[in-house]
Each structure stands twice: as structure tokens, then as C-alpha cells.
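All protein chains but one are shown at their positions in the complex.
The letters A and B name the chains in turn, as written, and every chain counts its residues from 1.
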Amino acid sequence: MWTGTRAIAEAVKLADVDVIAAYPIRPYTGVMNSLAKMLADGEFAAEIIGADSEHSQFEIVKHASAVGARTFVGSSGVGLAYAAEPIIVTSLGQLPVVAMAGCRALDDPGNFGMEWNDVLAFRDHGWLMSWARDPQEALDMILVAYRVSEDSRVLLPSFVAVDGAAITHISAPVEPPSKDGVAKFLPPYKPPYPLDPAYGPVTKAQHIAPSLIGPELRKVVENSMAKASEVIREAWKAYAGFVGREYPPFIESKYVEDAEVVLVTMGAYSKDAMHVAEKLREQGIKVGVIRIRYFRPFPDKELAEALKKAKVVGVVDFSYSFGSAGSSSVLFNEVRSALYESGSRPLFMDFMFVGGREPSVEHFERAIMLLQEAAERGAVEKHVWWLTLRGEDL
Amino acid sequence: MSERPLIRSIRDVPSVDLYTSGHRTCAGCGAALGYRLLLKAAGPSTVVLGPTGCMYVANGHQFLSSPYSVPWYHTQLGAGGAAGVGTAAAFRVLMMKGKRRKEDVNVVVYGGDGGTGDIGLSGLSMAMGYDYKRFLYVLYDNESYANTGIQASSTTPWGASTTFTPVGKIKRIGNARMKKNVALIIAAHPGVRYVATATLHPLLDFINKAKKALEADGPAFIHLLVPCPKGWFTDPKYTVDLSKSALETGLWVSWEYENGEFSLSYRPEPRKHVKEYLRMQKRFEHLTDDKIEEIERMTIKEWSYWKEMDKQKKIILPWVAPPWPAS
Partner (left out) sequence: MELNVKSVIPEYDQLNWVIIHGRGVLNTGHAGTFARTLATSGVLSGRESYYYMRYDDSPERDNIPMIFYTVIGNPKIDVTLHEEVEPVGEVFSAIVVMEPTILVSQTSQRALLFDGAKKDAVLVVNTSLSPKEVIRLVKKRCLAQDWCGKLVAIRAREYDTNIAFPLLAALTKAWNSVSLDDLLDALDSTGQGNKTGLVRRVYSEVEPVDVRINAKETAMAQTRKSIPSCKFKKGAWDLKTYRSYQKATAEALSYLERIKAMPSWQALSPGLIEFGPPSNEKNVGFTTSFARYLRPTIDKNKCTDCKMCSHYCPDGAIDFNRIEVDWNYCKGCGICARVCPTKAISMVSELLAAEGLTEKEIAAIEEALVEYGY
């Protein structure tokens, strides 16, 4: 029985990570506590460095990765915000760092509740991003992240996001794969141009003149991200082969084949969504649920295919995007944008759960009923709903 | 671990340049000369981290152009310490795990005063708290944020004109802050084995300090004064003269602190009046004679501490009352 943080620590150990950089912030700290203890007990060997800040923390692993070390790092909330500079530079510099994001509401004020904005803030810079639904999948995602990130066709860093409190702190049954299996699944990390005198005088990330080479460098990143989809698919297939536990690579769909209304979400609360959907189906409501696993690269094709029968799509979104079109939220905007070019182009509703107040099963039931009403009416009256907001009955 | 002997003669300074010709630095750039000398001391088994600054932008700024004959990686302005630690940690663990052959690899960070003394001080402090050997951070101090066009940093001396501390109709002092002594701050870190200050002259002094630093049993730090023709408003040809004058007037103190023992590398006896140094630089041209005398008085006072330190072989924090309020 492991919490999400402990499960991730076990994955890091299985991956024989070389350099870890730590800095405490709730709710991800547990992973570093676990790793420190494992190292103190000699369960595996790595350098673990307590940094002076998250900025230094993410810098440490970026540079260790350039030399050729397999690295692990993580943070939450404003800690991630503090690390913004190296986070962005790591993906633009194409280093395969693997990081855990323990999703937490951003300050101000201080708030230990769960929100996705802390890691979503970095969605544009080239990090692969995936959301786990439970400690088991968190462990699995970390291992697959090393394989995908370090693949020479990709060489982009990965964020594995776990919902704070829901996954980080609740212990659940987790089955770790065998050490030998992982050793076969994960080839050793061999950067193509290690920053090492044994290799030669590599000069990395010099200042450039954009007229000479600006857009070309961005294109290389885009190309790597485009290649990532195929590598992700291969990796999960190989993973299923040896752990005997299978996941669809990009999205997990339930009941969408005949669904008129569909909830789309990520992370731990997909469990509630699927439970409520199952119950309402028994009463004849044709509701389906989609759990997005990879936010980057965004699975637009897979979503369009899964949603082709849907009349109304409700996005369950633990983020905000103040001032965006319709004053909506990040995941909502991505899903709606992805469906714009699809043949079906369903109606959309946004169910925002922000401020860290956790939704309960009632909220999912209400959301599905609202979708159903809209489907019957053939129109959406109000697009954005804050169902956990006090007084939101109107 | 082999002890490399110190270099006794200038003719024995390695001729191979690992920071070689072909960079877009100012004519007479002190920081570039410092880089060149540093890498001569470090040798080919070295990885260099270059925080943003003049020694990043001026050495690149194109594409298909690199003057670094050793592995070199950019890092962020305030990330020099962390970059060094990450690099050193990787080498240590890869060698320990047998993923890479065991050998001595130097990790050298060459960062400016803005990036090191200001935004990167926290990361530098962290780096100095760990036990990586062959780990040297050299702060090249041109006494400003030079690359962005000469703005005051915490090591800009009192009275200097910069674009953030310009001399105007009302404000006549220029920079009103006192120069921060980063080397003394680092010397207070218990794990640091070697701290030194140096400048470009005499060049054997800096080169040998760099060699000693890399042989130390833990992290090392050198604060290197590098005259800057653009920022100091001096003719490029006087860059080395200025280093000499800084030492001779006592405005730059060259010392070493090795395993807790302090020693001065140079005693200006007799010490020249500070005006010989200050009047060479147009960034001080607005200073009236009484302000120059103020600086002379502060220098004399400060030197009483340095002499005492040299006598006792211990660090005593120099304290000179700042001339505030500045006008």
C-alpha cells in the first residue's frame, strides 16, 4: 500500500536514477523523503542534493542530464512557478529530465488544495505532460516517461502530474514491476552529445542571432514533440508486454460508443466521473466519460474520434484561465479547440473546480444532468459552471 | 591525487588556449582575458558552465561559432551554482556507479558579478555547502551588469556612474551602495576549502590560484576583478594597467583563504593614493576631490583590517562606516 509519492519514489528507484534534486513544498515532498530514506538505506545509489530553491533544483537536474545522468525532480504550486526559468529552458534545450508535479493551488493565498494551473503554466514549452489517476498509474507513468523522454527521436522532458492530496497522500495498493523487467524495458540513458570531455568539445546553447537560426531551432523542438506520439504508443505497448497491465496510450474512454453526452477530464476524479456515469446509465442516460492521459502531446485525433457521436461535451477542469474566451479554463479551451475542425463539432460546457475545493459525486451527477438537459434542448444556455462555488445553484 | 606543481615562470604557462580566438567581446575585454587564463589553468579535462552575461552573449551571438575547446554549456543568470552542482554530481555518481570511467574532471563556473553576487548568490551558497572536489566558481567582477548596458550591481563601487545610477542635475554621487565583498561571504561557508581574490595582474597569481583551487579538497571560489573598458570608460589598452593600479592603490585586495588560514598575496607598500586609479576611469569623473578623499580615507581604514588579518592569519570582517546619506 503506497501513496502516490511513495509509488513514484519506487519507480525512480527501479529506474536506477542517478541524480535527484530536492526542495520541500506540499504536497509532493513525500517523494523526496521516500527517496532520501531509500538512499540512506542503500536500496539504490544516486546523488540527492537538497537545493536552496526550486530554481536551483530544476537547474541541477538539467545540468546533470546534459552530462549523461538519469535525473528526477519535482515540485508543486508556487514551487513550480519559482522554477519557471529552468523548466522552460530544459525543454527548449531538449534534455530528458523526468519531473513529478504534485498539482496544488497557486498562491495567493496559500492553499494546499488541488488545482492544475501550477504545471499547466508550462504547457507551451515542449514538456511531455501526463496525468495519473492513482498511485499505480503514477508509478507506471514515471517508468514510461524515462523510456519516452530518453528516446533519441524525442529527447524532451516529462512531467508526470498527480493530483495533490487525492493521489499524493492517500495510500492505495500498488504493484511495482520487477527490477529485471524494468532494466530490460529501460535501456541506459545515452545522450547523443554528452557534456563530457571524454566525448569532445560540445558547445551547448550558445547565444544565437535569430536571423541566422532562430525559427529552425524551434522547429527541431516541434519535430521532436511530433515524434513523441509514436514513441508513447510503442512504449505503453512494450510496458503492457512485461507488466501485464495495459493502458490505452492517450485516452481512456468508457461508454462513448453510443454516448450523447460525454464528460472529459484528467487525473484522480475521473474515477468519480466514471462511477456516476455507470450509475446513470442504468437509468437510461447515454453518458460516456473520457480520461485524457497525455495533455502534451495533446490527443486531438483520438478525442475527435471518441467524441464523434457526442452532442454535448462537458469538460471537468481543475484549472482557471481568467480573461480567456468565455472566461473559461485551460483544459476546456484545449478540448474545444481540438474539436473545432472535427466533423461533429459538439456543444461544449465547462465545469470548473477551482480554489482547491474538492468535488463530490453529487457535482458529477449535476454536471451530467446539465449536459443531458442541454442535449435535449439542443442548445447550451450557460457555458461555464462553478459547481462547488457556494450559492451556485442558479 | 597528483599534485600539480604551481607555475613559477610566465614561460611555463600553458600555451594552448581552451578559450580560443574568435569572440565578439570588446577590444581589451578584461573578462575575456580572465576566461583565457582560467582555462589555461584548468586544462582539457574540464567542463565549463557559462551563466548569462557578457561571457555568454559576447562569445556567441551568431551561429556556427564557438571559442570553447572544452565542453561548455550555458546556464541561467542566477543558476551558476546549481549548474555546477548538477554537473559535478552527475560526474561523481556516474563514475561511482561504473557508468563512466573514473578520472579527474574539473567543473568550472565562470559567472559575472550580477549573476553571482545578486541573483545567483543563493545558488552559489548552496554549491559551496556541498563537498564536490575539483569544483571552482570564478566570479568575474567587472563591477556592473555589463551585458545589458552597464547597470549597477551589488559589487559596483561607491560613486560609480552606471545607467541605473547615473549622475544628474540633482543626484551627483552615482552609485550610493557600498561594494559587496562576495569572497568574504563565501569564506564564511564552513565547507569551503579555498577562497581567493585576484585580478588580471600579475597573471601568474590568478593562474596559480585557479590551479590551487582545483586541487582543493572541496568547493573553491575565486573573486576576480576584471577591468571593463566599456563599463569603466577606459581605453581598451589600459585593462592590465588598471588591474595593477587597483592593487597598488589598495582598492582591490588580493588574498587567499586556504583551509581556514588567511594570507595576503600582495601588500601595496607604499600604497598609492586612490586617485591614481579612480582618475583613470571616466565612470568616476564626476567625483569631486573631497569624494575622492573620502574613498582614500575608507581605503586606509579598511587596510588596517587587512593588515591585521594577515598578521593573525584569520579573517576579521572589515567595517568602514558608509558615507551615507550620499548626495
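The definition used in the following text is that contacts are C-beta pairs under 8 Å (C-beta built on N, C-alpha and C of every residue); 3 or more make two chains touch, one makes a residue touch a chain.
Being a predicted model, the structure only gives us computed values, none of them experimental.
A.B. asks: Just to verify: which one of B:Phe164, B:Tyr238, B:Tyr266 or B:Tyr305 makes contact with the chain not shown?
C.D. replies: For the chain that is not drawn, the touching residue is B:Tyr238.
A.B. asks: Please pick, from A:Leu155, A:Ile251 or A:Ala375, the residue that touches the omitted chain in the full complex.
C.D. replies: Here the residue in touch with the unshown chain is A:Leu155.
A.B. asks: What is the set of chain B residues that contact the non-displayed chain in the whole complex?
C.D. replies: 10-11, 13, 15-30, 32-33, 36-37, 44, 57-58, 61-72, 146-149, 163, 200, 203, 229-230, 233-241, 282
A.B. asks: So which bits of chain A touch the chain we can't see?
C.D. replies: 92-95, 155, 191-193, 200-206, 209, 211-213, 215-217, 219-221, 223-224
In the analysis below, only the chains that are shown with their structure count from here on.
A.B. asks: Centre to centre, by mean C-alpha position, how many angstrom separate chain A and chain B?
C.D. replies: Distance between chain centres, rounded to whole Å: 43 Å.
A.B. asks: Considering the complex alone, what residue numbers of chain A touch chain B?
C.D. replies: 18-19, 21, 45-47, 49, 51-53, 55-57, 59-69, 85-86, 89, 188, 195-209, 212-213
A.B. asks: Quick one: in the complex, what on chain B touches chain A?
C.D. replies: Listed in rising order, the residues of chain B that touch chain A are 44-47, 49, 56-57, 59-66, 68-76, 78-79, 81-87, 89-94, 96-97, 99-101, 105, 122-123, 125-126, 130.
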